[in-house]
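A single structure is presented below for examination.
Complex shown without one protein chain; remaining protein chains in place.
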Amino acid sequence: MVSKTDNTVIVVDPAEALRRARQGRGYWRRVWERLRGDWGTLSVIGIILLILLAAAFAPFVATHDPMQGSILGRLKGFGYNGHILGTDETGRDLFSRIVFGARLSLITGVLPVLFALVIGGFLGVVAGYFRGFPNSVIMRGVDVLYAFPSILLAIAITGMLGSGLTNTILALTITFIPPLVRISETVTSQVRSLDFVEAARSSGARPLTIIRFHILNNMLGPVLVYTTSLISISIILAAGLSFLGLGVTPPDAEWGLMLNNLRSAIWVNPVIAALPGVMIFITSMCFNLMSDGLRQAMDVRL
Amino acid sequence: MVTTTITDAVPGMTAVEQQPLLVVRDLRKHFAVKGGFLGRTQAVVQAVDNVTFDVMKGETLGIVGESGCGKSTTARVIMHLIEPDAGEVIFDGQAVGHSDGIGYRELYRNVQMVFQDSYSSLNPRLPIALSVAFGPMVHGMLRGAALERAASVLGQVGLDSANFANRYSHELSGGQRQRVNIARALALEPKLILLDEAVSSLDKSIEAQVLNLLFDLKREFDLTYIFISHDLNVVRYISDRVLVMYLGKVAEIGSVEAVYTNPQHPYTQALLSSMPSMDPRRRTEQAPLTGDPPNPINPPSGCRFRTRCPFAEDICAGTPPRLTSRPEHGISQQVACHMHDPSSGHSRAMATEAARP
Partner (left out) sequence: MSQDSILSVDNLSVRFRTHEGIVHAVNGVSFDLAQGEVLGILGESGSGKSVTLRAIIGLLPREYASIGGRVRFGGREIQHLSNEELNAIRGARIAMIFQEPMVAFDPVFTVGDQIAETIVRHDGASWRDAMRRARDLLELVQIPSAKRRLAAYPHEMSGGMQQRAMIALALSCNPQLLLADEPTTALDVTVQIQIILLLRELQRELGMSVIFVTHDVGVATEISDRLAVMYAGRFVETGPAVDVIEQPRHPYTDGLLSSTVLSARQGHRLNAIPGAPPDLMALPDACSFAPRCRYAEEQCLSGVPALSPITRDHATRCLRVGEGRLEL
């Protein structure tokens, strides 16, 4: 019964292995290492950064005054008289309007989600950590809001408050609070039931300390992934509100509003008419893809 | 007022000397099983039911019993991680959570716990030095000093901090992780450590290392242990006294010597003879018990072991047995069995009573 063994071995450098172990590779470091190898997600993040930069430096990027119209040059195609992307229904430069429109579109896409993250995350952590009475109060409240589809909720709130930028942001914030409370509550109560939280409790730590040291850093990953996926929804919802005339008011440039104004041009110059829609699509798609990429890198299972 | 009444109730100790470090009196925890429409309470799990015991300074009390018998719940109630329904926990003569006793923070400075799952009991997002330093920081130590303390405790459990302090839990082996958990408990310099299945998930060769570590630490720091395990061999090795639990109740308690060589409760006897034989020439031929432990939801009336007990009689279904000690065992061994209570009316109790000179 004597057997010959085969002796293929892998060589690792023990000194290198030891050095890496000593440093300790924390969670965020490993997330970064995984992200670094993911070209798809990196390029999506690159596109988002480009759009953000363009919006931030809109006056420098834009080639024309976005408000300056022209009776003669209405709804012209690409490259007409120095207008890279043509002109809109009042002859304003479309490229410049899209660049400036990115400002409002991103603000209405990102800000409500950020506000909702702070408020919803706080409520979710409270509900998830303390359970019992605070939990039932918060979660029942959330359930009431959940009864309405988000688009209806947003329409109803802006309908009540009236249109305008602030009201749009407010309406969307309220719309996004329930899902963020839900996810934070779920993740928090999952983390809370792990033994290390019990261990922290049995060192006599107060709830706030435990939340700061042990809960937040464990719930951040999943909640962030979910939050980025909400941004794309928020961009679309905000555009939808403007499109319906409930959001940003003319003559401000905003992609949803532009889409609405160009609607009548669909038979004259369909390519031009669709441009704001294409921007909405690309941007929200990028946020969505980024969310998927982060989910993988952060190893989040929802 | 508490301390005076308990000394005579301590099994395994000659009555006078020390006062117990921890006294657990009539501890009870029932869980409601919710379900159905509107989450009404459907049934009650009597996880811990009137459990009473003492732990003396410097000893190791082993708690054994089958899965679901309430060992972990007992530990968690002692730590006040869950609130007991009834009963008292008295640490060093002071009732916990009473106005004239000690508060929880004070309790936690003196009593620490090591959990079974070495992985989930470490925060994956913190380097282990910070996990260990957390306790001292909570008790007012500055971060720098706490990290220094962490480094020295890590050294005491055999992990040199230069190599390990900055690692994360996933970068450690199971044995190393459990060492970190022990270090975390030690960092507050407690007097009593509750070890809930602290070595159960480890391999035998690693288990031996960790048991040695516990052995050394106990001697060095004058620690007292409550060692919970379902492994009877390990409990025998490490404990001075042992408590046998069955379905939330104490079946028997006494010195390891007495309980292992002269078990009195039929359950203890069955448990001990269920241990696999280590002698290939003398294997077990007959299973001492048939069937599985009954469901802790709606446990049997009277004595909970009666459904599997070969000696069960009517009396066993009627009244739950009291934990009593028999004179010939001194106070070193107490049993909750009608057969050992001369006044119970169990036929065997009479028989043994009569046989005694």
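Just so it is clear, A and B label the chains in written order, and each chain counts residues from 1 on its own.
As a convention for this text, a residue touches a chain if its C-beta (ideal position, glycine included) is under 8 Å from a C-beta of that chain, and two chains touch if they have at least 3 such contacts.
Nothing here was measured: the structure is a model prediction, and the numbers come from that model.
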Looking at the full complex, which residue from B:50, B:209 or B:324 touches the chain that isn't shown here? B:209
Given that one chain is not shown, which residue among B:271, B:303 or B:316 touches it? B:271
Contact set of chain B toward the excluded chain (per top definition): 66-67, 173-175, 203-206, 208-209, 211-212, 215-216, 230, 232-234, 236-238, 256, 270-271, 274-281, 283-293, 295
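The rule we apply is simple: only the chains that are shown with their structure count from here on.
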Under the definition above, what is the set of chain B residues touching chain A in their complex? 76, 79, 81, 104-105, 107-109, 112-113, 115-117, 120-127, 131, 134-135, 138-139, 162-163, 166-168, 171, 181, 184, 188
Please output the residues of chain A touching chain B within their complex, sorted ascending. 18, 21-27, 194-196, 198-206, 209, 213-214, 217-218
